[in-house]
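All protein chains but one are shown in place.
The block that comes next holds chain A.
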Amino acid sequence: MDNGRLFKFSAFKLPNSATVRAVGVYLSGALYAIGFWVMVDAAIYSKSVNASVVHVTFIDWIPAICSSFGMLIVNSIEKSRLLSSEGGFGSSSTTWQARLVLFLGFSLLAIGISGSFLVLILKFLVKNFTSFPTVGMGVSNVVSNACIMLSCITLWIVQNLEDDYSYSLAL
């Protein structure tokens, strides 16, 4: 009877988009918090129980700051401006502005994730700090930026879902 069904067995019913949206937003917030606190953890660890000569300085924070700004920019863009190049409310100059700002946001995200690898390699691996409690501060930098990027991707996907939900509420 049910034409919109994807699988043969009704046990594999996909959840509706409102639930997916809520879960995705929760997941995104949790991932961002994990990324942020992993970085803070590295800084506190470096200050309190670190026995080696390497310490977390401002340099280590730059990739995380870039990633956070990139996430803020990417998820603040009005998504409908990107696709409507003709007609509607958005003139083509608004579309181009949206694309440019979005490009800036994704570049900041890419700078963040590659910068964290750069810090790990240049500050820890090249100088032969490869035993674990020390190199953990560099690894946590990579983990932090990867978590922030995953959080951004989750939020982006979830916001771009086709929502029949809001239409059904509006009617």
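In the analysis below, a residue touches a chain if its C-beta (ideal position, glycine included) is under 8 Å from a C-beta of that chain, and two chains touch if they have at least 3 such contacts; residues count from 1.
Just so we're on the same page, contacts and distances are computed from a predicted model.
Novice: From the list "SWR1-complex protein 4", "Chloride channel protein", "Small ribosomal subunit protein uS9m" or "Vacuolar protein sorting-associated protein 55", give the UniProt name belonging to the chain omitted from this structure.
Specialist: Its record in UniProt gives the absent chain the protein name "Vacuolar protein sorting-associated protein 55".
Novice: Which listed residue, A:W37, A:F69, A:F106 or A:F129, touches the chain dropped from view?
Specialist: The missing chain is touched by A:W37.
Novice: I'm checking contacts with the chain that's been left out. Which of A:T19, A:T57 or A:T130 qualifies?
Specialist: A:T19
Novice: What residues on chain A make contact with the chain left out of this view?
Specialist: These residues touch the chain not displayed: 19, 21-23, 25-30, 32-34, 37, 40-41, 44-45, 48-49, 155, 159, 163, 166, 169-170.
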